[in-house]
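Only a single protein chain was left out; the remaining protein chains are all shown in position.
And then subunit A:
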Amino acid sequence: MLMLEKRPQPSKAWTLAAPLLAVVLTMICGGLLFAALGKAPVETIRTIFFDPLFSEFAWFYRPQLLIKGAPLALIAIGLSFGFRAGIWNIGAEGQYIVGAICGAAVGLAFYPTESFLIFPLMVIAGILGGVVWAMIPGILKVKFGTNEILVSLMLVYVAEQLLASMALGTLRNPEGMGFPGSRNLAKYDSASSWISENAGMHWGVVAAFIAVIFAYVILSRHQFGFNVRLAGQSPRAARFAGVNPKLLVLVCMGISGGLAGAAGLFEVAGPAGQISIDFNVGYGFTAIIVAFLGRLHPIGILLAAGLMALTYIGGEIAQSNLGLPGAAIQLMQGMLLFFLLMVDVLTNYRLRFGKGATV
């Protein structure tokens, strides 16, 4: 019989091996899934995981990796603080939307003035928008003990309605002949987040790398990072150590909301270009997978964001070239999280083959 036995210490080797094994298992099961859909499994897996990097059109896809990966990394870094402290903000999608709306609104308000001050103002507005949206579940939790998972998730749908109303009303392009959607910020020099559109470089990519470095330093060297980790592992020990749990909830919600809002602003002022009804494409939810796939570790999150970006781009190629349904790609991303959580057990437990326990 199979038995799980708790390890005296978490295994370092498995901490690193678990994500890799999860990726391999996803490839195998994904391949079986594609075979069941009547596609050639090996070719499909190759199309998704390798073509974006190594095919003859890779020059086109590689910049896309940065564009897709940056918001994922930025949001996931923010989420990782809360997740480590046991604070479950799963409404980053909503904070991303509200950040984009606030940031874009500031940019649009200045149109067509040109000034180097406009973009920094937009970034601040984007961050504040995300923070405010995240403070709603945060304050409700601290004051009334509500469940932040439910509140933050429900606020995503509120944010989507807000987005639709903005795209159709307040922020609609007055010269857009009545079509929904705002002016294109990417074409408005002072408001554009592009650094080099051909290379896929925008300020969001820069911000993502800065966030990774900051998070790494804070988590490993700073008292705040220590408090976050302590609160997640032993809440009672954290109070004994002098951590104020309510303040920690607000700060962690603020960090994740702020970074999600910033990601939204960089996206709307660059790759997306405008506030539109279908502006959000689920980065906020995918970032949850990215955060866990990256072991809630900044460097891991960076790599995981790259991997998820790869599956997005590879998935699009597979959709157009092989006619794979879009849902199959989402299924595969879900599989990745599922396998990761499964393999994760081995970090803290070891498998034993032996006779049954006598309880």
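Keep this in mind: contacts are C-beta pairs under 8 Å (C-beta built on N, C-alpha and C of every residue); 3 or more make two chains touch, one makes a residue touch a chain; residues count from 1.
Just so we're on the same page, contacts and distances are computed from a predicted model.
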(message) Missing chain, UniProt name, options "Rieske 2Fe-2S domain-containing protein", "Nucleoside ABC transporter ATP-binding protein", "Multiple sugar transport system permease protein" or "Tetrathionate reductase family octaheme c-type cytochrome": which is it?
(response) "Nucleoside ABC transporter ATP-binding protein"
(message) Please identify which residue in A:P8, A:G38 or A:G169 touches the non-displayed chain.
(response) A:P8
(message) Tell me which of A:L230, A:L250 or A:A287 is the one touching the absent chain.
(response) A:L230
(message) Just checking the interface: what residues of subunit A touch the absent partner chain?
(response) 5, 8-10, 221-224, 226, 229-230, 233-234, 236-237, 239-242, 244, 352, 358-359
